[in-house]
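Yeah, one chain of the complex is gone here, protein chain that is, but the others are all in their spots.
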Amino acid sequence: MFNEKELEKIKAGKQKWAEGTLAKTLSKAPEKKAFTTWSWIPVDTLYTPLDIKDMDYERDLGYPGEFPYTRGVQPNMYRGRFWTMRQYAGFGSAKETNERYRYLLSQGQTGLSVAFHLPTQAGYDSDHPLSMGEVGKVGAAIDHIGDMRILFDQIPLDKVTTSMTINAPATVLLAMYLCIAEEQGVPFDKLGGTVQNDVLKEIICRGQYIFPPKPTMRLTVDLIEYCQKYVPRWNSISISGYHIREAGATAAQEMAFTIADGIAYVQACIERGLPVDSFAPRLSFFFNAFTDVLEEVAKFRAGRRYWARMMKERFKAQNPQSMMLRYHVQTGGVTLTAQQPLNNIVRVALQTLAAVLGGCQSLHTDSFDEALCVPTQKAVTVALRTQQIVAEESGACVTVDPLGGSYYVEYLTNKIEAEIDDYIKKIDALGGTLAAIEQGYIQKEIQNSSYRFQKEIDSKERTYVGVNKYVMEEPPVTDLLKVDMKVGEEKAKELKEWRAKRDQAKWKKALDNLREVSKTDENVMPAVIEAVKANATVGEICDVWREVFGEYRPKEFIS
Amino acid sequence: MAEKKIKIIVAKPGLDGHDRGAKLLSRIFAEAGMEVVYTGLRQTPEMIVEAAVQEDADVVGLSSLSGVHNYFFPRVVELLREKKLDNVLVVGGGIIPEDDIPALKKAGVAEIFGPGTPTDEIVAFIKANVRPK
Partner (left out) sequence: MEYVSEVLKGSPLAVARMITWLENEDERARPFMEEIYPHTGKAYIIGITGSPGTGKSTLTDGLTWQMRKKNLTVGIIAVDPSSPFTGGALLGDRIRMTRHSEDPGVFMRSMATRGFLGGLAQFTQGATKILDASGKDMIIIETVGVGQDEVDIMRVADTTCVVLVPGLGDVIQSMKAGIMEIADIYVINKADLPGADQLYTEVMYRVEQDAQMKNRKWLPPVIKTVAVEGKGEVDLFNAIMAHRKYLEESGELTEKRRERTRQETLKMLHYELFRIIRQRLDKDHRIDLMVGAIMEHKISPYKIVEKVVNEWLPSRDS
């Protein structure tokens, strides 16, 4: 990218500067410490072309919308269309959540993102003993298609795309969504959205797994295969790094382990007999955005370049769409503090900037009361406005990849890409992602980073505003959103009625059919759709699978 | 008599699987010289208390990030009392609104450590308030 003579001149010039101008300042006052990025990548005082001298513009950067996509997956990014503003939301009953959805859409949100309460995510109905105390707490209580109908009341599924954070039971909730679309008269090929459908990360760090790895991968691929045929605009998986980062991983680890999971999913689909270009274009991703803006931007760029090259070289993808790292971002929940919550608005603003400068396709911004409760309406409005302000007022969207060419950002991009490569090689040597997870390699790496971070906070080596520096006495926060235990009681009553009123013969037939299909190699989706239409509940369907597949008890790694 | 070690159970009641804090504190408690039994995810109050009985735990630490603390934490205290283990120290952490804390304390939880609490503060509290052997 730079010619030899120029580089020589710069080398000499930098040395002169270091030994003269800089040295004079340093002799008066040494630097505060050895600086690093948030994720411990060592950072120098100054970056120049010397630090990226081996780069080749065409090979390493190229043009947005073209391989290797470093600068962006779309040719003109936000000049054509902003990212989808998609706030993850859900709490209490389907009705309350539907109200929040309609509010957010009225305030300018451009896509929906469904939060299901933990029982749904874990495959239990609201009246299961293990659901006690959990109903409606961190998401909407959705047990059956009736709840789903209420959830999407007055929401046109041909005009709104929906992302559903659901993993092990993803087939069930997708089946419900498809049925609702059918009721609204929307053909499947017009439906757009995403299901998370990523159980590997559940095993690594999120805990919402149900069945053992092999059968759960079968369900994952069944869903991908089904969508590929019948719901072509649907992103059938959202391979997630967000939670990996929340669990303590560094930026490079977040990207590396997500890509490792991606490799496992691509592998599984190929083993099913699906040609790579037939499904890879609909793989999507989900990442985090922390407060070190420049590191995050570098991370996203490194991830795009690495994925593109990997898909081409390892899996021989030919369709450009197969090589694009398209992703949703959520700002880092774990970075927000309970102390001085208004400070979180600033953090989220910086993280939004990072996500946008990094080139995301979709974004959720956290609310400032994140560390206290599920977002209040007031807080979620500020979060949405943050996106809108960055979009309209910050200048970050007027050109593509504005930080491209920054010596520091290109240096960091290269550095993170190299770290990603190291991790992938390591994981390959262990026998692949599934083996690495089974041996606890990924979990331990994450835990060690988490530990290192905590030690720095405890020792104050790392400043955290409001937590270990600039601490204040504060009055307790009021007006928090709390979900009543009544929601659980009402749902349990409702479920009793639901089960009594449905056509018992039809229901039994559907579940029996599901059981039989699950024992074979057949794609389960049609049977799931039938079961859902027969008014079977999430818990009942998952219980059939618990019977057929067993329950997973992973080895927990604690270092 | 040999040196007395503090035996602590670290548990995640309920369905939530976010265990970063629970695992971190388990490690930190062990570094502070305690003997830590980490019970893992999806623990019911009955399972947690049975573990406390069999391990003769001095302390039970509960982690909740999904808003279930008002249901689970007092239940654990109640079951411990039923087993005549009144002097077991019960502490909690996670996402717990400050205005829920008085009720939790009244129900018998000794202290709640919210996000951002320095870990040495938690260790110090436990060492200062643990029952004598």
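Order as written gives the chain letters A and B; numbering starts at 1 within each chain.
Rule of thumb we're sticking to: contacts are C-beta pairs under 8 Å (C-beta built on N, C-alpha and C of every residue); 3 or more make two chains touch, one makes a residue touch a chain.
Computed from a predicted structure; not experimentally measured.
Within the complete assembly, B:34 is the residue of B:15, B:34 or B:89 that touches the hidden chain.
Although one chain is not displayed, subunit A still touches it through residues 212, 439-440, 553, 555-556, 558. Although one chain is hidden here, its contacts on subunit B can still be listed: residues 1-5, 7, 26-27, 29-40, 42-43, 46-47, 50-51, 53-56, 83-85, 133.
Methods note: only the chains that are shown with their structure count from here on.
Annotation: 31 Å between the Cα-based centres of subunit A and subunit B. Subunit A meets subunit B in the complex at residues 118-119, 121-122, 124, 129-134, 137-138, 202, 205-208, 246-248, 334, 337-339, 371-374, 447, 450-451, 454, 457-458, 464, 466-468, 476-478, 480, 482-483, 485, 556, 558-559. Put simply, subunit B touches subunit A in their complex at residues 14-20, 23-24, 26-28, 38, 40-42, 44, 66-68, 70-72, 95, 97-99, 114-116, 118-120.
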